[in-house]
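The structure that follows is given in the form of structure tokens.
Yeah, one chain of the complex is gone here, protein chain that is, but the others are all in their spots.
The first chain written gets the first letter, and so on, giving A and B; residue counts start at 1 in each chain.
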Amino acid sequence: MMDSIEPKTLQPEGAAPLEKADPAIYPPDEAVAAPTEIFEEPLVTTQEEERISIASNWTLVWWRFRKNVLAVISTVILLFLAIVVFIPDFFATMDPEETNARLAFIPVQRIHWLDEGQLKPWVPSVVGKRDPVTLAMKWTTDEAQKTYIRFFGTSWSYSVLGIFDSNIHLVSAAKADQADDDLAAQIFLLGTDRLGRDQWSRLAFATQISMTIGMISVIVSVVLGLLLGGISGYFGGWIDNIIQRLIELLQSLPTIPIWLALTAALPRTWSPEKVFFAITIILALRGWTTLGREVRGRFLSLREEDFVLAAELGGASQARIIVKHMIPTFTSHIIATSTLAIPVMIVTETSLSFLGLGMRPPAISWGVMLQEAQNIQTLALAPWLLTPGLIVIVAVLAFNLVGDGLRDAADPYSH
Amino acid sequence: MLRYILQRLILIPILLIIFSIMVFALVQAPPGDFLTSYIATLASTGSSLNQETIAMLEHQFGLDQPVHIQYLRWMQNLLRGDLGLSLEYQLPNAELINDRLGLTLILALFAFVFTWVMAIPIGIYSATHRNTILDYLVTVVNYTGVAIPNFMLALILMWFAYSQFGLSVTGLFSRDFEQAPWSIAKGIDLLKHIWLPMIVIGLAGTARLTRVMRANLLDELNKPYIVSGRARGLSEWQLVMKYPVRLAINPLVSTIGWYLPELFSGSLIVATVMNLQNIGPLLLRSLINQDMYLAGAILMIYCFLAIIGTLISDILLAWLDPRIRMEKA
Partner (left out) sequence: MVTQIHPLIKPANDLTREPLLRVEDLKAYFFMDEGIVRAVDGVSFDVMPGKVVGIVGESGCGKSVTMKAILQILEAGAKIVNGKVTLRSRIHHGDPNSAEELIELTHLHPNSRQMRRIRGAEIALIPQEPMAAFSPVHTVGNQIMETILLHQDVSKKEARQIAIDVFRAVGISMPEQRIDSYSWQLSGGLRQRAIIAMALSCNPRLLIADEPTTAIDVTTQAQILKLLRKLQEERQTSIIFITHDLGVIAQMADEVVVMYLGMVMEKGSAMKIFKDAQHPYTQALLRSIPSVQSHPRVKLPTIAGSIAHPFNRPKGCPFHPRCTHFMRGVCDASQPHLVEVDEDHFVSCFLYSEADGTKKMTKTGAALAKEESL
């Protein structure tokens, strides 16, 4: 009855509503109680109705989407991660591959923003002491010794999207240009791992790999799903039959064991790039089936619609009918479904790599980083090794929230 | 109904044949085989095998035959119930798997029961008490539950238990019982240990199931038969439990089939982290060491479970929903 109406800032009388407004969608500051008399006035002006009636479908989707605060926050998080994907060097503080056994398991250095009342960010320096009994290094942070940090300093040069070169980095130690070995010239914002590699810098590059694998395998899935699902639903007959059986076959495979076997079958000699593409294809091989089914269903029902018949009678070609008339009716749905598929891919890649069967060192992905956290004694000593896992959770949450938000917004009857 | 089941039953051997070809191709795929890596290992330690021994071993494992002959021999043995010999352990695969299959099934079953016992009531509560504080709480827990990969959850819980209480919560048995034969005491010991892996494996599924149950039920609660039922004088409880819950569970039942095999697979990764003695770690090890017949046998078991799962859910759905039952009869 009222799906196309933008919510008003008006709310029902304080005590009356049985259903409370969803705080996620209607922030509390909008929930102002209004006196009954106001309802004598027209709540929706004619201009407002006009605005809604001429708005394109995408505008409507956006209007509904932006009301979902959690989805909007998640979008911001994803945009930030996207920036990391494109320029991980900008975030890195040092070479992610650089090992230094002497610097193993350095704990997280917390950033202090103020120094003697002034805005001058610093981190406490770390001091290493060898345990006389176990001979293991024990690190302590020394609040008295400050390593100042600077933002947007210059260091090694890197390429931005292959367009131009830059040597600006988000954070670095203020004395980074000085002697390399000096601990005071290095910062370890997320500590170091077993080999003394900087977690923070590694995380930036891992984000690049893991996110890209998720995205690319979903893109491949979408292309396959649209193509095969579309063919299946549009042409029907024996083609449909074959594709349907194929989908059923793939869906009844035990996913994780088969994935394991597939990735285990990848030759050890392959370069990380090759492994990367092989994994995206492996993930997409099953990923397309869900979307393929959905697209087929849509095509089947759309084929019966009057507007398709009208286009056919109007002499439009099949290709034109599919591209211009049929696909636009469920584009938003495809986008939502794909968004929800990305986290599945990310988690799978992370799990495979964690087991040592996905991406392999020297490639860095979230799963590869988490391999370092397999041992529980190590973990107790260096809990910061779990940070890649936290990023995985945040990314998956964000994708799910955005995907759900999109799906709800794309459905005109969801309200 | 009977014809429908028969139709599905005929599909099983066809699927098994297709899967066996895929599985065989997969375990065959890596360049080299166990023997080559075995020889390489020996070579690296300085010792070596003479050509004769190599040829003998090759012949013993059938590695000197063309691939399709190898496949046929493998299939033949499988049909006779012979799962082959593990190249690495030099033991019959059936023996290796047998020990662990029971634990795999028990663990999956526990996780499955946990999932349904938690998810259905929570889903019903959440849908019938929409937009209450508890409903929001459930939604938050659901989102997080889905977002945490189960091995991460295992790691976090293990780390927490270890660093806070110095407890090691790995394994399914106490040390005393690990090698002991089955007894009531061992069963009790298992129950003492199984709850944590059960939660870890079942949590994501619970979260997903709760969400689906809630959404399905909300859809059903808007249907005209609800108004009709209320107008007949049914109480809310009678009404909700008899009609919409039944209709909302129907589509979920159809997921039992793929969810059970998923639990077996899901426990695979967790088992590696938590050191659970089920077939997961065995598969992983066999894959890494190219112990191809062992890997093949385990993969076939997974495939078989998946097919049986699909069959079960098809039958359950048909049995529950007369629309399908009568249409396909």
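Going forward, contacts are C-beta pairs under 8 Å (C-beta built on N, C-alpha and C of every residue); 3 or more make two chains touch, one makes a residue touch a chain.
This one's a predicted model, so the numbers in the text were calculated from it and none came from an experiment.
Peer 1: Tell me which residue among B:Trp182, B:Trp195 or B:Tyr225 touches the hidden chain in the full complex.
Peer 2: Here the residue in touch with the unshown chain is B:Tyr225.
Peer 1: Have a look at B:Tyr71, B:Tyr243 or B:Tyr259 and name the one touching the chain we're not showing.
Peer 2: Within the whole complex, the residue contacting the unshown chain is B:Tyr243.
Peer 1: Tell me, which residues in subunit B touch the chain that this view leaves out?
Peer 2: With respect to the unshown chain, the touching residues of subunit B are 130, 223-225, 227-228, 230-236, 242-243, 246-247, 250, 320-323, 326.
What we mean here is this: only the chains that are shown with their structure count from here on.
Peer 1: Centroid from C-alpha atoms only, then distance subunit A to subunit B, rounded to Å. What do you get?
Peer 2: 27
Peer 1: Subunit A touches which residues of subunit B in the complex?
Peer 2: On the subunit B side, the touching residues are 15, 18-19, 22-23, 26-27, 29-31, 130-132, 136, 143-144, 146-149, 151-152, 155-156, 158-159, 162-163, 168, 170, 258, 261-262, 264-266, 268-269, 272-273, 283-284, 287-288, 295, 298-299, 302-303, 305-307, 310.
Peer 1: What residues on subunit A touch subunit B, complex-wise?
Peer 2: 19-23, 249, 251-258, 260-262, 264-265, 267, 343, 347, 350-351, 354-357, 370, 373-374, 376-377, 379-380, 383, 386, 389, 392-393, 396-397, 400-401
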